[in-house]
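A protein chain is absent from this complex, but the other protein chains hold their places.
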Amino acid sequence: MANSAQREGVAAGATLNRDAAPGETLLKVTGLQKHFPIRKGLLQRQVGAVRAVDGLDFEVKSGETLGVVGESGCGKSTMGRLITRLLEPTAGKVEFEGKDITHLGVGAMRPMRRDVQMIFQDPYSSLNPRHTIGTIISAPFKLQGVTPEGGVKKEVQRLLSVVGLNPEHYNRYPHEFSGGQRQRIGIARALALNPKMVVADEPVSALDVSIQAQVVNLLDDLQQELGLTYVIIAHDLSVVRHVSDRIAVMYLGKIVELADRDSLYKAPMHPYTKALMSAVPIPDPRRKSAKSERILLQGDVPSPISPPSGCRFHTRCWKATEICKTTEPPLLELKPGQQVACHHPENFEDQAPQDTVLLTVAKQAAELVADEVLAESAATSAAVAAEVTATPAEKPAVTEKPVVTETSAVAAPEDEAPAKEK
Amino acid sequence: MTELSKSGAAVGEPVKDSPAPSAFLEVRDLKVHFPTDDGLVKSVDGLSFTLEKGKTLGIVGESGSGKSVTSLGIMGLHTTGQYGKRKAQISGEIWLDGTELLTADPDHVRKLRGREMAMIFQDPLSALHPYYTIGQQIVEAYRIHHKVDKKTARRRAVEMLDRVGIPQPDKRVDSYPHEFSGGMRQRAMIAMSLVNNPELLIADEPTTALDVTVQAQILDLIRDLQKEFGSAVIVITHDLGVVAELSDDILVMYGGRCIERGPAEKVFYEPKHPYTWGLLGSMPRLDREQTERLIPVKGSPPSLINLPTGCAFNPRCAYADVPKDNVTRTVRPELAQVGGRHWAACHMTQEQRERIWTEEIAPKL
Partner (left out) sequence: MARGTAAGPRAVLAYLIRRLFAAAVMLVVIILVVFGIFFLVPRWAGVDPATMFVGKQADPAAIEAVRQKLGLADPIFAQVWEFFKGLFVGRTYSGGGDVTECAAPCFGYSFRNEQAIWPVLTDRFPVTLGLALGAAFLWLIFGVAAGVLSALKRGSLWDRGAMIIALGGVSLPIYFTGMLSLAIFSYGLGWIDGRYVPLSESFTGWLGGMILPWVTLAFLYAAMYARITRATMMEVLGEDYIRTARAKGLTEPVVIGKHAMRSTMTPILTMLGMDLGALIGGAILTETTFSLPGLGQAVLTAISDKDLPVILGVTLITSLAVIIANLLVDLLYAVIDPRVRLS
C-alpha cells in the first residue's frame, strides 16, 4: 500500500499510551499443571491422564495484556480456568497480588473472585436465556453481597452504557440481542465488580469479522479507562497480536515462547511460533504467489495423553536433532523480553550447536519448508552467532535482526540446512 | 445434457435472457426465500455471477449473508430434504455447463450431484457418517456414478486417499471417521468429493473448523488439486485471508445480495463498496505494521426478514449521507460496473468513493 511508511510512523509513535500502571506483578504462576485423569472399567482405575497443562511459569504485570495463543489441545483454555481458579491445579502455584490462591476453597476464593473475572467464548450459551440482562449483570452483586452506590439498577445501567449498550434495555432477554451485543453483556457482567484482572477465553472467535473489531476496540477502551489487566486467550494470531503487549505461545501444555509482541512477530525464535505465524492466511491476493514463505507442518498436533519425549514439538519440527528427542529444552530468556524453549532457535544462536544430525522426521518435515526459509533462518542464526561471539556475552542486546537479504543465495552453513537436496 | 450454445456473452457479466450461456457456471438472479412464522426470510435475493473452469470464485460474507444458502442452492440441496418444513422458494437460473438446474428433471440434477458438482463441508466430523468407514463412504460416492465392482471402487478410494496425502491409505481406508484427526478427516472429505473428477467444486468454509497449521495444509492441498483437476471452484468463507489465498475472483455478499464483485486484486486493493472497506478495516493483519485501532463497522448484520429499505447496508454505513436526497434509504442500488470485470452496488459516485478510499480508508489500514 502506498501509505505504509506513514502508517509505520503512526504505529511507532503511539504504541502504548496505556497507563502502564506500576508494572508490578499481579499474577504469578509457577510450575502450573493440570492433568485430567482418564478412568476406565468397572473400578474406574486411572489408566492415564490428559496432560492439558504441564508445567507453566509466567507472570502477568499490572495493566498489561498477556495474549495466549496455540492450537486446539494446547491447554490454553485450561490455563485460563486454572488462573481464575475455576479448576483446581494438579500441581504448581498461582499467586495473585502476592497471595497464594492455588488451593483456596470456595469461601476463601470469594473475595478474590471480585478481582478476577472471566469472559467466555460463546455469548449464546454463557447467558441464562430465562434471565433479563439486568438480572444477569447484577448477579455478581448478589453473589458478593455488595450494594453499589446509587443502587443495583443504576449501576447496571451505567455498566450497559459503558459497554455501548442502551441502558433502557435493562429488562430485555438475551435472545433479543445479536451476537456482538451478547458478548458486550458478558463483558458488562465481568466488569460489574470492578475487577483488576479479566481473563478472556476466545472473546471474539464466535463473532463476525465486523463485530469482532467492535469488541476488540471495546476491550481496548475499557483497559485504558479502567486500567484493567487482561489475559486474552485466542487461536487467532492476528487478533492476539492486535490486543497483546506480551504473548505466550503454547504447544501441548507448555509455553514454547513468551515474548514482547513486537519481538515475537518480527523475530520469532521457536520454530513452532514461526510455523504458526507463517500458516496464517494473509488477506492479500498478491502474496498468493509468495507461498514460499510458508512453513507447512506435518500432520496434526500429537495427543496430550502421551506427549512426545524431550521437546514436544520435535515430531513436527524441521530442525529437530537427537537432543530434541531426549532433552526437554528449558524456557530461557535468550533476549531481553523473549523467553524460548528450544535447542535450535530461529533468529538466534544455536543452543546445541554440537548436535547437528537431523532426525528422520525432521528431514521429512524440511521437505515441506521452502528453501528460502531454511536459508534465511540459517543466515540469521549465523549472523546472530557471529555477533554474539564478537560482542561480550554481558551484552545480549541483539534486539534487531540484520535485514534479511531478499535473495536466498546466502550460503547456509552445513549444519543448518542439510536436509534439503535438490 | 443440453447442447452448449455459443451466445457471445461477455465473460464475467451475465447476459439476461440468453438461452444458454457460454460460461461454465452462470447464476442469474438467484433467489432463495424461506417462509417462516415470522415472515419470509430472503436468504439470497437476486444473485448473479459466472465462473469458468479452472478458476476460483471466493464468496465472502458474514453469518446470514446468504453465502452458504447460495452453495446449497446450486447443489440443489434445498429442494430435497426439507421434509415437512415449508419448502424453500427458489427462483432464477443456474446454468451448469449448458444445463439449467432449477428447471431440469430432479433426478437428472441428482445424477449431476457428486459427479459434475461436488461439495466440501465445514465440519468433516459431522459431515461424514460416523457408522461407515471412510472407504465405504468414498466407494459409495464412486459407485453411484460409475458402474464398477467394489474392488475397483476400493482401489480408486485408496488412490484418492493417497492423492490427498493420507499416509498408509490402504490401511486407513478401513478406518472410521472418529479414528481420524481433524485435518485427516477434511482430507478424506476432499478425497470423497473429488473421487468422480467433478467439474465444479464448492468448498463451504473448508478450513474454519481446523487449526491454523492444519488449515495451511488444506489450503495448499485445495490449490494443488485445482491445478491438477482443472475444476471450477467456489470457496465460501468469512475469512478474507482464506479467500485471498485461493480466489481469482471475489464476490462480497451482504443481506442476501452481492454488493461487490471483481478480480481478487481489485477487491482487495481498490474496493468500491463501504462494506468491503469495513471488512478490510475490521481485520487485524499479520502482514502489516501494528495499527493502533481497528476500524469496525458499526451496528449488527441486518435481519433477512426486514431488510432496511434502500441500500441494505445504509444503517451501518458511515457514508450513507454522501449521496443526495436520502437516496441510500429509499432506493436499492443495483450492481454497476466500476472497472474492468469489477462491479459494486453503491449510490456514491465513482469520484466520491475514490476520494474516500484514498483519503480516509486506505491510510488507516
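Going in written order, the chains are labelled A and B, and every chain counts its residues from 1.
To be clear about the criterion, contacts are C-beta pairs under 8 Å (C-beta built on N, C-alpha and C of every residue); 3 or more make two chains touch, one makes a residue touch a chain.
If you're wondering where the values come from, they're calculated on a predicted model, not measured in any experiment.
Trainee: Have a look at B:Leu112, B:Leu161 or B:Leu251 and name the one touching the chain we're not showing.
Mentor: Final answer for the missing-chain contact: B:Leu112.
Trainee: Where the complex has a chain not shown, which of B:Thr36, B:Ser91 or B:Ser126 is the residue touching it?
Mentor: B:Ser126
Trainee: For subunit B, which positions touch the chain that isn't shown here?
Mentor: Residues of subunit B in touch with the missing chain: 75, 77, 80-81, 83-85, 110-115, 118-119, 121, 123, 126-131, 133, 140-141, 144-145, 171-172, 174-176, 178-181, 192-193.
Here is the rule we use: only the chains that are shown with their structure count from here on.
Trainee: Once bound in the complex, which stretches of subunit B touch subunit A?
Mentor: Residue positions touching the partner: 62-63, 181-184, 211-217, 219-220, 238-247, 264-265, 268-269, 278-298, 300-301, 316, 362-365.
Trainee: Please give the residue numbers of subunit A that touch subunit B in the complex, ascending.
Mentor: Touch residues, subunit A against subunit B: 1-4, 6-8, 10-11, 14-15, 71-72, 178-181, 208-214, 216-217, 220, 235, 237-239, 241-242, 261-262, 265, 275-288, 291, 294, 296-297, 299-301.
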